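Every protein chain of the complex appears in place save one, which is left out.
Here is chain A:
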Amino acid sequence: MGALIVARRELAGYFATPVAYVFIVIFLMMAGALTFTLGGFFARGQADLGPFFTFVPWLFLFLVPALTMRLWAEERRLGTIELLLTLPLPQWQAVVGKFLAAWAFCIIALLLTFPLVLTVNYLGEPDNGVIAAGYLGCLMVAGAFLAVGAAMSATTKNQVVAFVLAVAVCFLFAVAGSPIVTEFLSQRLPVLAEIARAVSITERFNSLTRGVIALRDLVFFASFMGFFLFVNAVVIDHRKAD
């Protein structure tokens, strides 16, 4: 299928440039450092990866847009978008292919955090089911941010603009359910407070890290990604030649 061929090329593209190595090294260093220092991994005296999962969405907030910023902006700048979109390939497959490549890359980065799982299993007897659910949550958050970032990248030929837009929009969805936002809104616009809670990524992620795999949360993440991929396809279709 065309989408997989595009995905394979994009994934190889990450490793052909320093992007992949910088991303993985920074992600692993920061995830490790935050888990053991701010997260108090040892001091808590609990055999789980709670501290790690707390920080992953916030790391992704800055790192995922760095992965997606080049997806379309670079194609526009180089003019290769004209090449890609005049090959016999439905446009949606190009959109999905790029998204899958970035997602596969995030899976690789997450798999490389395996020493944490080994450590916690060596030190105690954690509930590995909860840990698996937490990783599923990380994957969902990564996918959601990637879909946003790819759509933002489609709007511009400037990678920095794509990065800043993606961080801003991801941040909105990350904090939408936080008490500060919902309390502020519920005093003034109660309707919006409900909506903010409903679209919050962090709330749903937190319930996954507690080991609760609810179908409606998975449906939420799937439709969130689907929506932004659709936006991505529409933007590309309307503005590809600009």
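Criterion: contacts are C-beta pairs under 8 Å (C-beta built on N, C-alpha and C of every residue); 3 or more make two chains touch, one makes a residue touch a chain; residues count from 1.
Definition applied: contacts and distances are computed from a predicted model.
*Asks:* UniProt names the one chain left off this complex as which of "ABC transporter ATP-binding protein", "ATP synthase gamma chain", "methylmalonyl-CoA mutase" or "ANTAR domain-containing protein"?
*Replies:* According to UniProt, the chain not displayed is called "ABC transporter ATP-binding protein".
*Asks:* Which one touches the absent chain: A:Met29, A:Leu87 or A:Ala198?
*Replies:* Hidden-chain contact among the options goes to A:Leu87.
*Asks:* Considering the whole complex, which of A:Arg197, A:Arg210 or A:Lys240 touches the chain not shown?
*Replies:* Checking each option in A:Arg197, A:Arg210 or A:Lys240, the one touching the absent chain turns out to be A:Lys240.
*Asks:* Can you name the residues of chain A that touch the chain not displayed here?
*Replies:* Within chain A, the residues that touch the unshown chain are 2, 5-6, 9, 12-13, 16-17, 78-80, 82-83, 85-90, 240-241.
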